[in-house]
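The structure under discussion appears below in the form of structure tokens.
Only a single protein chain was left out; the remaining protein chains are all shown in position.
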Amino acid sequence: MASRRVNQDLPVIARFEVRHRNYVSPDGSITRPLPASASDANLLIALYRAMVLLRLFDKKAVALQRTGRLGTYAVSLGQEAVSVGIASAMREEDVLLPSYRDNGALLWRGVKLEEILLFWGGDERGNRFSGPPHDFPFCVPVGSQAPHAAGVAYALKLRKEPRVAVCLFGDGATSKGDVYEAMNFAGVHKLPVVFVVTNNQWAISVPLRLQTGCETLAQKAIAAGFTGEQVDGSDVVAMRAAAEEAIRAARDGKGPRFIEAVTYRLGDHTTSDDAARYRPAEEVQAHWKKEPIARLRAYLVAQKMWSKADEEQLAAECHERVEVAAERYLATVPRLPETMFDHLYAELPEVYAAQRREVAGGHDA
Amino acid sequence: MASRRVNQDLPVIARFEVRHRNYVSPDGSITRPLPASASDANLLIALYRAMVLLRLFDKKAVALQRTGRLGTYAVSLGQEAVSVGIASAMREEDVLLPSYRDNGALLWRGVKLEEILLFWGGDERGNRFSGPPHDFPFCVPVGSQAPHAAGVAYALKLRKEPRVAVCLFGDGATSKGDVYEAMNFAGVHKLPVVFVVTNNQWAISVPLRLQTGCETLAQKAIAAGFTGEQVDGSDVVAMRAAAEEAIRAARDGKGPRFIEAVTYRLGDHTTSDDAARYRPAEEVQAHWKKEPIARLRAYLVAQKMWSKADEEQLAAECHERVEVAAERYLATVPRLPETMFDHLYAELPEVYAAQRREVAGGHDA
Amino acid sequence: MPEATLVEAINLALARAMEDDPDVVVLGEDVGVNGGVFRATAGLQKRFGPERVLDTPLAELLISGLCVGMAAQGMKPVGEIQFMGFIYPCLDQLVNHASRLRNRTQGRLTCPMVLRTPHGAGIRAPEHHSESTEAMLAHIPGLRVVMPSSPERAYGLLLAAVRDPDPVVFLEPTRLYRAAKGEVEDNGEALPLDTAFVLREGRDLTLISWGAMLKETMAAAEALSAEGIAAEVIDLATLKPYDEDTVLGSVAKTGRCVIVHEAARTGGFGAEIAATIAERRLSSLLAPVTRVTGYDTVVPMARLEQYYMPSLGRIMTAARRVCQFS
Partner (left out) sequence: MPEATLVEAINLALARAMEDDPDVVVLGEDVGVNGGVFRATAGLQKRFGPERVLDTPLAELLISGLCVGMAAQGMKPVGEIQFMGFIYPCLDQLVNHASRLRNRTQGRLTCPMVLRTPHGAGIRAPEHHSESTEAMLAHIPGLRVVMPSSPERAYGLLLAAVRDPDPVVFLEPTRLYRAAKGEVEDNGEALPLDTAFVLREGRDLTLISWGAMLKETMAAAEALSAEGIAAEVIDLATLKPYDEDTVLGSVAKTGRCVIVHEAARTGGFGAEIAATIAERRLSSLLAPVTRVTGYDTVVPMARLEQYYMPSLGRIMTAARRVCQFS
């Protein structure tokens, strides 16, 4: 166990600890008494379905990218339990601030598959999505959404609305001052916000040990004056329970929480990346044994909540949804070029109107 | 005692603690066995002299400012023990990265009084000082020197030089991402750097409780993966001992350390500030009882290391030094205006040379 | 009408905006009990409470990022950056988020925030307290950049900035905070955010400036008139978007133009104006468009800063040269 002790003779004035949460082990067996939410079979099945859909969707997106019909894309392979588990514990009126890899959360919250494709296909309309209208779009500049989450939470608190901001980012993001500043502020005002780090061990090619000297990422919350917990991020039951608890505490005015979800990125960083260049196949192989979908399936099957037939039906359903979404995406007519000026300001200042006209006039240029 | 425990049933995977260091109590009595350095009477007297000089110098600087002969100035009143104690534990070849209020450290390291006046008098030549040539100048953008300290320490480590970077900043600075990013990096590479926060309870008018929700600032180091210690920053014996230990550890390759020096800013933030606007006189009064100079004097007198005569002689000496420095400062002829282009680049590009000529030609403009 | 200094006018506008709209919040370092290091927010916390007038931790990136988050949820945050030299940590939030939130979500989320900061040198302040890098901001699409030069305009433009549905950086000429006095009626009336102010009409020469440099520019116009030169003086006031029509109209009339700004010359916003005039009114020009600016060096500290800033003498020299050109 990690611990730092020096000057044993000086009096201790503060103590901190980090706890770890896991319920379902990689083989589907139970490691400790299950949380209340796990007794809801419908919920478990919904979580399972969401993860399966996400994985299939990712596959399709990569296929589209490989055939030149989609831009750079980031899959969730291996870490589906994190964003699905977190989103499942949110209410519609809560506010999601996702990172670029949090498709799972967006889908759970009602964003359409084709909208996500539109975004990664290079069309801003993908951000004007069917999810909750107050949710934030994917954030690409790593960690820069964390201060927004603090601002959202401050607004919610000021207006005395019982809503919670939920901010997701990666292990790499924990190195950004943005995240630290936001968490520190949330700590000052006991804001209704939950920060979640998807610790998938890698930031592109940079391994966690070069990202920080910390034993856990959960302990980063200590510097912000609140509680951090480490969760088995490949155990969706644990993710759901941790999220539920943290979001409830935040909603009840108990202040912010930090969740470190320890998982693994089984795929390349994005379609532009080749992870084989920097990490050994054995490491990836080893982590395949812990991945969240097989794990939950093993549990569900053991509990007789899920059958082979269910699986086949789900696969067919997901396939259908994904194919339909891809078709809709591919059929979406590009915006007119001059619309690049739309929504720049509430009203385009006259001084830029000529530029808009130039674009409009030069469609064939 | 601060502590954060939730989910008592989950296993603990990491524990941390913060310790506190103090030897000499406000009345000069001893609270615990003294460190080795305190047996060196010459050292204690040197520390005392440095603090007295600093206080007198500050007074003179404020007088100069009030009479329009100096710019904005930040006194160290009440917190002299921090920068003096820290600097006293450094070697000449170590690298100091001070904040704008760390006059005490600069003076200890050989910067001349008149050079400090020159800087606050608005003349860049004050930064080309007689202290160690590798030391950094005062840093005004709060916290922005911390990444430099990490960079310096990385260079020292890479070159295998047994030198240490020492970076000073205020409690306000701990809210800046700059400081966090730098500390996190130092933690990754176990760099030879010591970060010191002078926690004087206030960042201009912002009290510590609005700066952070943390119980201690020392715990900020936990997020960077190394040890933080809280020190009574008005006890110069404790400051010196903590600094010695931390610098030695850093020099010995044991990685970075973080010192929280808890003290109090008895004066206004700067000569532009009026602290009476935002904090009660009683609070200030209460802290006068703990201030570092009276405290060390009480100890020295009790130990018969210091007499009234010594005190009088020191006062006269300091007065003389300060007056001479002020005269030298006031006698310094301003730079020629066109020198504003000197040292902009190693060699001024021809394209800007005309501007320099314009300034040179328009001295009376 | 009561007299107010520029900083008092700012204070009036903030109070009025907060009074009118409960969504307006003020945040920054020392804006609360202390009322801001320049007293721009004096009294606001007492009046509107510590939740709406919030002392933030010392973190500029945070201040700007909080504004984006609050604004996206429909509040109207007014952040303060204590000096322009500390605005750079906000640039990521300004460029990558505030200025494009509306565009990248196609109107779904918007960012009605204001970031105020003192601008410019001339108050003998320490290092890094004398910045005038408005040109960096004026290059960012989706942002508005505004700089008043009198108490009335400070009042009206700040009200407009707060009410504007898009992000505005509001630069306040430090040198004028107390030096500029004028009648300000606290009538809640905003000024337009895309219209330059013609402070003085003239047919011989157009002088264009903004912020504190208007002081020397107006003095130059006065002195020129004694020499028989009638200078038109334009206070650009809004740099992004800026009022091309007024600028081009004036130059079409006078054929001669001097632009005055405190920022370093290279890449200063004067370049944009000069380039536009040269592009759109070349045939009207009777003399080269001339820039009188701060120099391409670091703003020196107090002892030399007066030599850095455009002086009345430098403006006069340029104006005479432009007028004599043929």
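All chains are identified by letter, namely A, B and C, in their written order; residue positions are counted from 1 within each chain.
Assume a residue touches a chain if its C-beta (ideal position, glycine included) is under 8 Å from a C-beta of that chain, and two chains touch if they have at least 3 such contacts.
Keep in mind the model is a prediction, meaning the values are calculated, not measured.
The missing chain, though absent from the view, touches A, B, C when the full complex is examined. Only one residue from C:95, C:159 or C:207 touches the chain missing from this view: C:95. Check C:8, C:55 or C:272 against the missing chain and you find that the one touching it is C:272. When the missing chain is restored to the complex, the residue among C:33, C:179, C:252 or C:285 that touches it is C:285.
When you scan C:11, C:133 or C:317 for touch with the missing chain, the hit is C:133. The missing chain lies against subunit B, touching residues 95, 124-125, 127-129, 133-134, 136-137, 141, 144, 146-156, 158, 165, 177-178, 181-182, 184-185, 188, 342-346, 349-352. The chain not displayed touches subunit A at residues 71-72, 100, 120-124, 138, 140-143, 172-173, 175-177, 203-206, 210-212, 272-273, 277-278, 334-335, 337, 339-341, 344, 352, 355, 358-359, 362, 365. Residues 61, 85-86, 88-89, 91-92, 94-96, 99-100, 103-104, 127-128, 131, 133, 135-136, 138-142, 240, 263-264, 266-272, 274-280, 282, 285, 287-291, 295-298 of subunit C touch the missing chain (whole complex, contact as defined above).
In this section, only the chains that are shown with their structure count from here on.
Among the remaining chains, A is positioned farthest from subunit C, on the basis of C-alpha centroids. Between subunit A and subunit C the centroid-to-centroid distance comes to 40 Å (mean Cα coordinates, whole Å). If you average the CA atoms of subunit B and of subunit C, the two centres end up 36 Å from each other.
Shared contact sites, meaning residues of subunit C that touch two or more other chains, fall at 56-57, 59, 61-62. Chain contacts: subunit A has residues 177-178, 181, 184-185, 188 touching two or more partner chains.
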